[in-house]
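Sharing a structure below in structure tokens format, with a few things to ask.
Missing here is one protein chain; the remaining ones are kept as they sit in the complex.
Naming follows writing order (A, B and C), and every chain is counted from residue 1.
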Amino acid sequence: MMHTLNPTAEPATDTDDVARLVRADGTRVADAELDRWVEDVDHEMLRGLYRDMALVRRIDAEGVALQRQGQLGLWAPCRGQEATQIGTARALRPEDFVFPSYRELGVGFVRGAQPSDVVLAWRGEVHSTYDHRRMRTAPPQIIIGAQTLHAVGYAMGVQRDGADEIAVTYFGDGATSQGDVNEAMVFASSFGAPVVFVCSNNQWAISEPVTVQSRFPIAGRAPGFGVPSMRVDGNDVLACLGAMRWAADHARSGRGPAFLEAVTYRMGPHTTSDDPTRYRSAEEEERWARRDPLERLEALLRHEHAWDEDFASAVAGEADAWAAAVRDATLGAVSREPLTVFDDVYAEPHAGLAAQRDRYAAYLDGFSDEEATR
Amino acid sequence: MMHTLNPTAEPATDTDDVARLVRADGTRVADAELDRWVEDVDHEMLRGLYRDMALVRRIDAEGVALQRQGQLGLWAPCRGQEATQIGTARALRPEDFVFPSYRELGVGFVRGAQPSDVVLAWRGEVHSTYDHRRMRTAPPQIIIGAQTLHAVGYAMGVQRDGADEIAVTYFGDGATSQGDVNEAMVFASSFGAPVVFVCSNNQWAISEPVTVQSRFPIAGRAPGFGVPSMRVDGNDVLACLGAMRWAADHARSGRGPAFLEAVTYRMGPHTTSDDPTRYRSAEEEERWARRDPLERLEALLRHEHAWDEDFASAVAGEADAWAAAVRDATLGAVSREPLTVFDDVYAEPHAGLAAQRDRYAAYLDGFSDEEATR
Amino acid sequence: MTQMTMGTALGHGLRRALTDDDRVIVMGEDIGRLGGVFRITDGLLAEFGSGRVIDTPLAESGIVGTAVGLAYRGFRPVVEIQFDGFVYPAFDQIVCQVAKLHYRTQGRVRMPLTIRIPWAGGVGAAEHHSESPEAYFVHTAGLRVIAVSQPQDAYMMLRQAIACDDPVVFFEPKRLYHRKGDVDLDVDLADAPPMGLARVARRGEDVTVLAYGAQVQTALDAAVAAEEEGVSLEVIDLRSLSPVDYRTVAASVRRTGRVVVTHEAGGEAGVGSEVVTSVVERCFAYLEAPPERVTGHDIPYPPAKLEKHHVPDLDRILDAVDRVLGRPASDPGFEGDAMLSSPHAGEVIR
Partner (left out) sequence: MTQMTMGTALGHGLRRALTDDDRVIVMGEDIGRLGGVFRITDGLLAEFGSGRVIDTPLAESGIVGTAVGLAYRGFRPVVEIQFDGFVYPAFDQIVCQVAKLHYRTQGRVRMPLTIRIPWAGGVGAAEHHSESPEAYFVHTAGLRVIAVSQPQDAYMMLRQAIACDDPVVFFEPKRLYHRKGDVDLDVDLADAPPMGLARVARRGEDVTVLAYGAQVQTALDAAVAAEEEGVSLEVIDLRSLSPVDYRTVAASVRRTGRVVVTHEAGGEAGVGSEVVTSVVERCFAYLEAPPERVTGHDIPYPPAKLEKHHVPDLDRILDAVDRVLGRPASDPGFEGDAMLSSPHAGEVIR
């Protein structure tokens, strides 16, 4: 009784072995599985997706610039992954709940992040900004893979509440090696939890190519856990939308978890501290530049005569305004008072910490007296 | 690009969906995948396998008895799993290295455990007994799943030494939920390490049926990691031997890791502390009693006229002798000296612990003086 | 008042919490059908159903991680870790998520998890089944840590832990599971003393003995023995290990001037070190002798047959009492420490 995978395990690096609706040149292609999920997508919706992606790209560029100017401590660019993030996030309902990683700027944007929300944590003012009640999105997770279990638990809660909601979690190709991500699939499958796993396979985990994590396509992992999966072109926003609609519907309709592998590319460095020239070739970067998700959607819109300069300049204007707001939120940030380091460690009073706070307050007081008299 | 499993995911509970060579009634059946791996197995070898299983069953019963008599702190019976343990372990070479769990008495037996080796840890005299250099077997692991990573690391070492050896690790169905076991498959696949994973799916993890861990056959997990797998009848010692020969050959010949799911049954309690009547039915136990691995092999031998009473009584005699030796080793055990609690915490001298040891030695001395004068 | 074992009292605590608040969920390995390997959750699955009482897959990180997700959704998960030695696979989720999420989100996300851990040794168990990992959690900001020693506290403090909006690691000494005591099942949460307070388990004048968990019983036994020799021990059951109630501790130490602290865990960077240091900070002028730690050795938990040479017993406590009283003791303490008079002492390396 041999078990094999169907389609049989191809090398993980065959990035064209994906479900796709729009080719790199912007022409539309049929896909038996995806077509029915995007039947209603008209030009207006496509333009909406383009606008989202363009804004996210602009905000991302602003983040990089602000970091270069010393205004942010770090930035993890999402350039190249806009289609994955926007396509999947736009398939959700507001009441669904999202558990993202640190690179999901586009997801946060769709979920309603405000300008200050996207920079204050990178600036080191606070650890996180998202109001999870309003955005129904957890703070971006830094511990690789940890959030996937949170999503499954949340989905188990949805089941218990009998609600018509799903949980969604985003993580990278590197994350698939972590025990937590695998345990998340075990729990999700065991309880039939309404959760969608979205793996943004951007080909790299810092300097390690995806083949260090998996020699075979990541989407192939899920079926063994009893979780149906789809491997989708992560630079094709329409395919991402369709695939996520399939996955969300699967989870929402009580059929349990679903898994997407979005095959995309991290066009920038891992973070602003990283130097990708140490580990990947310019040739590879160029190859992926030709699969740029924004250019692809622009080409589709042009083919379909749904692109015009008014639209382009309206989007550019909106993007610049958003970026300016991000810049303002950064430059206008006011650091919290020293004693706030003691706030919110506990939700209820804590004698030991209260004493430490008092001592540190006295210390700061004494110190400023001293300053004053010097 | 949907990924599905082939054979498509059946419920985990279909215990007949396995590779098999001997039916429950002892008749031989052909299996396209396994036959070639057991071509050389003659009656003498079959009788050897029977003898191993019978001895292990007898030792196991002795362990239970010794625990009931208060001579052992605990015992984890392996009754019902003899075919899995003997069949797979007999497929190995002495120079291979095994990382077992606490229930693999039969594996330890094949690897050369002596009578005292199988009881002193359960008695609480020492934490472990196996001489890993002689037995090329690690101490049985209690932390569920942890040993699977050790096996992969060991196999990576084998690769580095260019040796013609493999590593093997045993674990339960429950263990497959642990992050470590999944990470082990990731590392094994990534490095193409010569390691064989043997999952003894005995249907239960203490009180939890295998369906809590996986709704689909566990063998289906491995291919998604790029690890070929086979689901084998774990109560059919011939099939287990054949399957392990396939898996070991796969690993040894440089084709990377392989995975076996042996579908078997824990006929006894989880440990002597457990009460299975709280969670499973007598009917289920009876159903599996009819698939007893020893009876099956006896029936095969009878069908093939390779069974006779001389053989049976020789085996019984040998088993009794082994059990007596186990009993002697238990009753004759001498507890270690108090101060040995400080031994082997470190391999090199440690000033802090040396001071503690000195103080405790002085304390014990003073205490015995006191005793003496009272 | 009803006589019952600590195990039974804990079960009542869970049942009461499940009844009082329908957001409470109990989860763990074998806690449903089996009722847990210690039967603490016995009957809960039948009474509350699998929506509230969840047999989970065998993965501790998964258990705690999904409990975090349930907390996000407004549930109050009570997690059972089957044995002390199996909490480590969940360590990352506990330290980086459970302990930090409230802080990370400036108080927006609450983590009212209770992590129950059948705990510590003295029960002749196999390796990994007798561990005392409490110091790891005490050292982790954002967690509260409780260790109970008697049925009434077990019942009430478990309810308090579950009702608390902060995560609580709740240690249950296995060796006292079967010990009986009076329990008043009708106390209102509102009437109970706060969860953070220590308990003076026995009044005494000469030496303050600080203990928690099963060591409280050992300390009380020592107090009885000491009394026969005319020495009066005050025994304080810390109960809350984070925060420690230093009001109660310091008041006692200022009276006695002598301190012995005991626990099963190794001493090195253990809870005893924390307690001694805090006592010294608060009571230095009152101390007549250096506080003594009577702890497990800094060794992995030894095989069962040798555990009596690791878990501190009554005699080791009494020996330390002798030391703090300046009386001859078998263990000389550090005065005879050869290390200190070694030729290398105080050597300047560079």
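Following the convention adopted for this analysis, contacts are C-beta pairs under 8 Å (C-beta built on N, C-alpha and C of every residue); 3 or more make two chains touch, one makes a residue touch a chain.
Note that the structure is predicted; figures quoted are calculated from it, not measured.
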> Which visible chains touch the chain that is not shown?
Replying inline: A, B, C
> Which of B:15, B:177, B:190 or B:229 touches the chain that is not shown?
Replying inline: B:190
>> Can you say which of A:289, A:314 or A:362 touches the chain missing from this structure?
In response: A:362
> With respect to the chain omitted from the figure, which of A:63, A:179 or A:242 is a touching residue?
Replying inline: A:179
> Quick one: which of A:66, A:89, A:144 or A:185 touches the chain that's been left out?
Replying inline: A:144
>> Counting contacts across the full complex, list the positions on chain B that touch the omitted chain.
In response: 97, 99, 126-128, 131-133, 138-139, 143, 146, 148-158, 160-161, 167, 179-180, 183-184, 186-187, 190, 343-348, 350-353
> Residues of chain C in contact with the chain that isn't shown?
Replying inline: 61, 85, 88-89, 91-92, 95-96, 99-100, 103-104, 127-128, 135-136, 138-139, 141-142, 152, 193, 197-201, 203, 242, 246-248, 250-252, 255, 265-266, 268-274, 276-278, 280-282, 284, 287, 289-293, 297-300, 333-334, 337, 339-340, 342, 344-350
>> Even though one chain is hidden, which residues of chain A still touch it in the full complex?
In response: 73-74, 121-127, 142-144, 174-175, 177-180, 205-208, 212-213, 273-274, 278-279, 335-336, 338-342, 345, 351-353, 355-360, 362-367, 369-370
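To be clear about the criterion, only the chains that are shown with their structure count from here on.
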> By CA centroid distance, what chain is farthest from chain C?
Replying inline: A
>> From the mean C-alpha coordinate of chain A to that of chain B, what's the distance rounded to whole Å?
In response: 43
> chain B to chain C: how many Å between their CA centres?
Replying inline: 36
> Going by the touch rule set out above, which residues of chain B reach two or more other chains?
Replying inline: 177-180, 212-213
> Going by the touch rule set out above, which residues of chain C reach two or more other chains?
Replying inline: 56-57, 59, 61-62, 89
